[in-house]
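All protein chains of the complex are present and in place, except for one that has been dropped.
Right, chain A next:
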Amino acid sequence: MVRISSVRKCFGAVEVLKGISLDVPVGGVVCVVGPSGSGKSTLLRCVNRLETIDSGRIWVDGDLIGYAERDGRLHHLSPAALSRQKQDIGMVFQRFHLFPHRTALENVMEGPVVVRGVPKDKARTRAMELLERVGLADRAGHYPAQLSGGQQQRVAIARSLAMDPKLMLFDEPTSALDPELVQEVLAVMRDLAASGMTMMVVTHEMGFAREVGDDLIFIDGGVVVERGNPREVLAAPRHERFRAFLGQVL
C-alpha cells in the first residue's frame, strides 16, 4: 500500500531524513518509534505531502505522491490532483486539530460534504455511524471545547475515517493525553487495525506496538536504525542505540 524509497528531506541546511526506505503492505500496521527530533513526524508529513521531499519517491496505493511521471520526467501535480491524493490518506495529529467552531458531528461531516459534495442527510447518517464506532454517539452535538482530550482524538479519528481513506497516519495520537485517557484512543486504533486498515503509527506506546504492530521501525538521526517484528525486536534489540532508547521509554 505504501512504498517509501530513499527519501531525503532538508529543513534549510539540516538534513532531517537521510534516505529512508520502507514498505507497508495492504492491511499492515507499521509502528515508527524514535527519540524526539529524529524525524518521525516529518516522515509521516511527507507521506501526506504536508512537506515536500528533496529526493526519493513515495507511492501510496501505486500512485506517486506529489508528482506525475511523463516522458521520463517528473511533473508537479496540480493543486486539485494533490487534494485528490490527500482524500485517500487520513491523518491524525498529536494535538487533534478539530475545527473548534463545529460540533463533533459537523467535524465528521465536514470532509464528505465539502470535498465530496455528499448530501447533508446522507453525510449525517454516516457521521453518526462513525461516532458510534468510536463510542461517542452521545456527544455528537458537543463542541470540541466541551470534550476531553481522549474524546477529541476519537472524533478526529472519525473525521478522518469519514473520507474512507486507504491509509491512516497517526502522529503520536496519545502523547497529548492524560494517562487514563490513552487507552480509550488505543482501543479505537486497535479496532481499526483489526478491521484491516493500513496504518502508519508514530507512538511511544510499546505495548500497542507489540500487540498490534506488524512491523516496528526505530528511527534515530534521520535513518532507520532497527526494524523487524515488534515482538522480536522489543524482546531482543540488536542495536545499542535502540536498547538505550527502550531503556528510557519503558
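Definition applied: a contact is a pair of C-beta atoms (placed from the backbone, for glycine too) under 8 Å apart; a residue touches a chain by one contact, two chains touch by 3 or more; residues count from 1.
Here is the rule we go by: contacts and distances are computed from a predicted model.
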### Query
For the chain that is missing from this picture, which UniProt protein name fits: "Spore coat protein JC", "Competence protein ComFA", "DMSO/TMAO reductase YedYZ molybdopterin-dependent catalytic subunit" or "Polar amino acid ABC transporter permease"?
"Polar amino acid ABC transporter permease"
### Task
Give the residue, chosen from A:Met163, A:Met206 or A:Val223, that touches the chain omitted from the document.
A:Met163
### Task
Return the single residue from A:Arg57, A:Arg102 or A:Arg227 that touches the missing chain.
A:Arg102
### Query
Just one of A:Val115, A:Met128 or A:Leu246 touches the chain that is missing; which is it?
A:Val115
## Note on the structure
Contact residues on chain A toward the hidden chain run 48, 50, 79-80, 83-84, 86-87, 89-91, 93, 95, 97-103, 110-111, 114-115, 143-146, 156, 159-160, 163
